[in-house]
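Removed from the display is one protein chain of the complex; every other protein chain stays in position.
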Amino acid sequence: MKLNTKDLISAAILIGCAVIGLWLNTDHTMGTARRMGPGYMPFLGFAILLALGVIVLIIGLFNGPDPIARWTGPEIGFLLAGAAAGTAAGLVASKVGGWPSAGWNSLGLGMFVGCMVVAVVKSWRPLFLISAAFALFGLLLEPAGLMATIAICVILSAFADETHTPKGVAGLVLFLCVLCYAVFIYELDIRVPVWPQF
Amino acid sequence: MDLLANLGHGFGVALTLNNLLFCLIGCVIGTAIGVLPGIGPVATISLLLPITFGQPATTAIIMLAGIYYGAQYGGSTTAILLNLPGEVSSVVTTLEGYKMARRGRAGAALSIAALGSFFAGSVATILVAASGPLLTQVALSFGPADYFSLMFLGLIISAVLAQGSVVKSIGMVVFGVSLGMVGTDVQTGQQRFTFGIPELSDGVGFVSIAMGMFGIAEIILNLERPEARSVMSGKVGSLMMTREEFRRSIPAVLRGTTVGSLLGILPGGGAALASFGSYMMERKVSKGRHEFGTGAIEGVAGPEAANNAASQTSFIPLLTLGIPANAVMALMVGALIIQGIQPGPRMVEAQPDLFWGLIASMWVGNLMLLVINLPMIGVWVKLLAVPYRHMYPSIMIFCAIGVYSLQNNVFDVYQTVVFGIFGYLCSKLRLEAAPMLIGFVLGPMMEEHLRRAMLLSRGDPMVFLERPISATMLAIAFIALVAMLLPNVRKGKDSALAEGG
Partner (left out) sequence: MSWAVGRRALLACSVPAFGGATRASAQAWPSQPIRLIVPFAPGGTTDIVARLVAAGLQERLGVSVVVENRAGAGATVGSEMAARAAPDGTTLVMSNIASHGISPSVYRGRIRYDAVTDFTHIALVITNPTVWVANRDSGIRTLADAAARARSASGLDVATSGAGSSNHLMVVRMGQLVGKELNHIPFRGAGPAMQAVIAGQVPMMSDSLPSASSHIRQGSVVPVAMASAERHPSFPDVPTFREQGFDLASDSWFGLSGPAGIPAPIVERLHRETMAFISTPAVRARFAELGGTPGTMTPAAYTEFIRSEVATWAPLVQASGATAD
């Protein structure tokens, strides 16, 4: 057997989505072929997805080897830790009340914490630091305003690339603040808080 | 002459100051992202989508279209000078173009690329103008069953032409279709797969998906494999072609224009497929075929004409049927719908300004590109000196502001993070994002047409085989699928590098 790891994982994703989808779809009435209910098309879709997943799985058993990069111990450990920490942070945030529980802040906090934990591992940094900076953008924008948010997110994302210099980052922050103010606030007039709200 | 009157009307729209300005902005941005590897038109257009809301629909589409065909011009510059294809569609240009540059004929290669593109663009503009209204008449006779089958064909072709495994690509298409089911069912009002989240009742955010899977995921991938930016060596040389080069290029440009125009109309087709098709053709039939591999000018002229022709004719299915042929066109559908315009056969009649204005602007844009490109090649090459560490935070911030400003809701920002991570995972697993995006856009339309077709046929699925248009579409889809399972065809395709953009 020549296992194609990429195909096997792909198959797992497709099959997983299909099974979850089919299960969720049991809530919806199927209707008849003539008068299709809300569940008809999703059923068709997920059933085909399931079939394709199985085909990918079978092909993946033979057309390898095509391994994915091996994960080291810390990589796996921090990924799991990040998932756990993120979930915990999200749950805690949704319970404590006040700002962390308002709106989607608990979701954003969970994402941010989870991504930051995983980003401790250097090889995960591009993926999770960028994601964390993006989540942070969502968290900060409304309370802190656009300018502060740009500065903080750019600085955080700068750690994803080692060639940055402090001076270069400062210049970039300044440049982006001016550019975004000119384009989004002055010219396009989008409804975004610009300065911190106290 | 109706056509002339309509084109005249179109130029009237395209030549207003505001539209000219945005056409220019689109062309410049397009050229810039064409020059820069790692930023494609799909990511850029999804990035700029929210910015266009404040503009009238015509202006917005003119600008977005400019980005798309501008990218084809820009991509060829770096392909020729640096052996660095800025776009997938200019991969084949590197084969002969860079060889020409090494022989000191870079200037001639750039000239023919620009002139060939301009010629092809002009022809394609006329083609769109002439065939659009005709096809619209045909499109009006399309019933729900025909629409369903046509979309089905489009999905199959987009999967078949995608890189890598066909089965996986179809899987991604179906995944996209399923994702499109999230939200309120348009017929029964049932909330599907929304988990009680009000933000999802109108469906998963299209821009969030596009920006996550193309914008954010691309940043991360680029950060992971820092690309060595080769510095320009040697001189561009004279932009003038020799008489001999010019003579050899003419037939190649003509063939490239034809191939490109045809492949662009195909659902699932686009610039990348066209340039590859034209390259294969030149290698077989051109007079200079023995020179291929050492810098044959036909190998630049043909593909460059083809990719530009295709990027314009791929607007035909969008403008006449409302069906996107590739991922960029899927974004255009999104842009139009957000502007309150339902793409479809009635667009010519209901939105003459948009339809004819866009067509006229394509020609204007091509002229602009010719003017801004040849004299400014040096400037564009300098753009490559901007280090990626300064680019990615900017792209990220623009993405974030764009996504947020869609509905002033941070939920969209978090949604984008999820799709960013998912997009990264997909590219690691060689699961193609472009077919998924097309599936996502076409899925809800397919469901609507399927339901209506079955209502009208009283539940008889044979309607899909009884109607000639529908049956033809399904037959082509079937043939395309079977052909891909044949080893020879598959091998040919794998080198074609079709991203649908």
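Think of it as A and B in the order they're written, each chain with its own count starting at 1.
Note that a contact is a pair of C-beta atoms (placed from the backbone, for glycine too) under 8 Å apart; a residue touches a chain by one contact, two chains touch by 3 or more.
Bear in mind that the values here come from a model prediction, so they are computed numbers and not experimental data.
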Among B:126, B:350 or B:386, the residue in touch with the chain that has been omitted
B:350
Of B:7, B:35 or B:57, the one touching the omitted chain in the full complex
B:57
Among B:83, B:131 or B:201, exactly one should touch the missing chain; which is it?
B:201
Just checking the interface: what residues of chain B touch the absent partner chain?
18, 21, 53-59, 140-144, 184-191, 198, 201-202, 337-338, 340-342, 344-346, 350-353, 448, 452, 455-456, 458
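Everything that follows uses one rule, which is that only the chains that are shown with their structure count from here on.
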The answer for chain A against chain B in the complex is residues 6-7, 9-10, 13-14, 17, 21, 24-25, 28-29, 32-38, 40-42, 45-46, 48-49, 52-53, 55-56, 59, 68, 103-104, 107-108, 111, 115, 126-127, 130-131, 133-135, 137-139, 141-142, 146, 150, 153-154, 157-158, 160-161, 163-164, 168, 172, 176, 179-180, 183-184, 188-192
Of all residues in chain B, those that touch chain A in their complex:
50-51, 54, 165, 167-168, 170-171, 174-175, 177-178, 181, 185, 187-188, 190, 192-193, 216, 219-220, 223-224, 387-390, 392-394, 396-401, 404-405, 408-411, 413-414, 416-417, 420-421, 424-425, 428-431, 443, 446-447, 450-451, 454-455, 458-459, 461
